[in-house]
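Worksheet: one structure, shown below.
Of the protein chains in this complex, all but one are displayed in their positions.
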Amino acid sequence: MTPVITLLTDYGLEDGYVAACHGVIAGIAPEARVIDVCHVIPAGDVRRGAAILAQTIPYLPEGVHIGAVDPGVGGARRAVAVEAGGRVFIGPDNGLLSWAVHASGGARAAYEISDADHFLHPVSPTFHGRDVFAPVAGRLCGGLRPADLGPEVPPARLVTLPEPTSLLREGSVEGEVVSVDRNGNTQLSIAAGDLHALGVRVGDTLGVRLGRRQFALPYRETYAAVPPGELVAFADSAGLVAIAVNFGDAAQRLGLPPGAHVRLSPSP
Amino acid sequence: MTPVITLLTDYGLEDGYVAACHGVIAGIAPEARVIDVCHVIPAGDVRRGAAILAQTIPYLPEGVHIGAVDPGVGGARRAVAVEAGGRVFIGPDNGLLSWAVHASGGARAAYEISDADHFLHPVSPTFHGRDVFAPVAGRLCGGLRPADLGPEVPPARLVTLPEPTSLLREGSVEGEVVSVDRNGNTQLSIAAGDLHALGVRVGDTLGVRLGRRQFALPYRETYAAVPPGELVAFADSAGLVAIAVNFGDAAQRLGLPPGAHVRLSPSP
Partner (left out) sequence: MTPVITLLTDYGLEDGYVAACHGVIAGIAPEARVIDVCHVIPAGDVRRGAAILAQTIPYLPEGVHIGAVDPGVGGARRAVAVEAGGRVFIGPDNGLLSWAVHASGGARAAYEISDADHFLHPVSPTFHGRDVFAPVAGRLCGGLRPADLGPEVPPARLVTLPEPTSLLREGSVEGEVVSVDRNGNTQLSIAAGDLHALGVRVGDTLGVRLGRRQFALPYRETYAAVPPGELVAFADSAGLVAIAVNFGDAAQRLGLPPGAHVRLSPSP
């Protein structure tokens, strides 16, 4: 079976950084298929990187999954390889991998990436994606085992990001903005299923509360169900409630940054 | 022969959406080579997607070609597989595929994509690229035939975009702006051959009429033939007349949106 390596970074596309990672992998594991998950995570935005990796991972073949959103690179943070399901996640131990590990069934075992024999030398203090993660991923495709990378780390000691919370109350559900995509579509931590449990059906109207603001919003199957320029809520492709403006930018319109608190209820 | 799948979407690069499509394809058709045509079509701009797909298709190997610029996703529009030449086009029946189908010799047969056995489940109402088009494309590489996807659609009933028009008159040729690239180079619907038929040769001066404005423009082999900052017309890589500013933005300078009407004539 073709081994698969996936790459998520905040390196951007303006430089040759992503290509250097591809090149290192191609040199060590020419048979591997490399899939770019995303390279324009806002610089250092570990939470956004974690959200995108976790939401994409169910659709990626099992393989070695590199995450490199690493504002502490070269500092004290450790690098880890985490086994979860049939996957191996590689990256900094800063929480970036935690939601994807959770989505893959939880960490079965984890190892510090510390045996420099597997690295590219000299190791740049600021570019572990190229000099540590890429060569290690390539070697894992060639038969190296995660346990060969360094000492075991108890999974409970891995850094994890707090999962975005949601709270189902009587008559309402509370959550927060998980992330915002380039079109300004705003993904909430509220599962569409929770709305359903409250009796909300597609076609109904939702009551929305943002801080001290309150308003009503149509709940539809898709953003295309409302006229251009209008606000709408719908279940997005991850099964979460999203707020969008058809042909517009909901995050900007409503002033909704990641982490903002939102309460939804069936409209009276 | 290595099967080829190509992808054109308006999903952008800021999320994992494109990667999810790659992942689904890699899981179903690991032997396929996937070529990204473009993923930053302006959201919902079917016309721009159609233009880019049609202009790129002659340079892509025959294969399965996914188009997902789909402002009506989840609504009433149907999804289709269209056979044209040795290619199969897959996407919404909203005109997006029509120019590329035409450029590939016209639709030989078309089928509604309706047999949900071939989809990824649950099917997100807003993400058919991942849940419908990608798995169907992968399975077509593995031997499934377009006719297996659903009922036949008479090619004449496929939605088509009006082809950008051009009209060769005595002494002038009229057309419109087809699309504008990121550098502001403005591609017209006027074939370079039509200018030639009017007696225009490289090195000549063109008369240009835009609404009530009229001006002269050098017609050269390439934009590099004029000094930086100057306007120029030339035959672009698709054989169409383009208006550019060397190291500048012609669309902005001239106020030329897609669809704007332009008349060219040999300068008196």
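Letters A and B mark the chains in the order given here, with residues in each chain numbered from 1 onward.
Methods note: contacts are C-beta pairs under 8 Å (C-beta built on N, C-alpha and C of every residue); 3 or more make two chains touch, one makes a residue touch a chain.
Here the structure is a predicted model, which is why all the values come from computation and not from measurement.
The missing chain, though absent from the display, is touched by one residue of A:74, A:106 or A:211; that residue is A:74. Where chain B meets the missing chain, the touching residues are 1-2, 4, 6, 8, 13, 33, 35-40, 52-53, 55-56, 59-61, 181-183, 221-225, 234-237, 247. Even with one chain removed from view, chain A keeps its contact list with that chain: residues 12-17, 19-20, 22-24, 26-27, 30-31, 43-44, 71-75, 124-127, 130-131.
Basically, only the chains that are shown with their structure count from here on.
Rotation angle relating chain A to chain B: 120°, from a CA superposition, given to the nearest 5. Centres computed as Cα averages put chain A at a distance of 31 Å from chain B.
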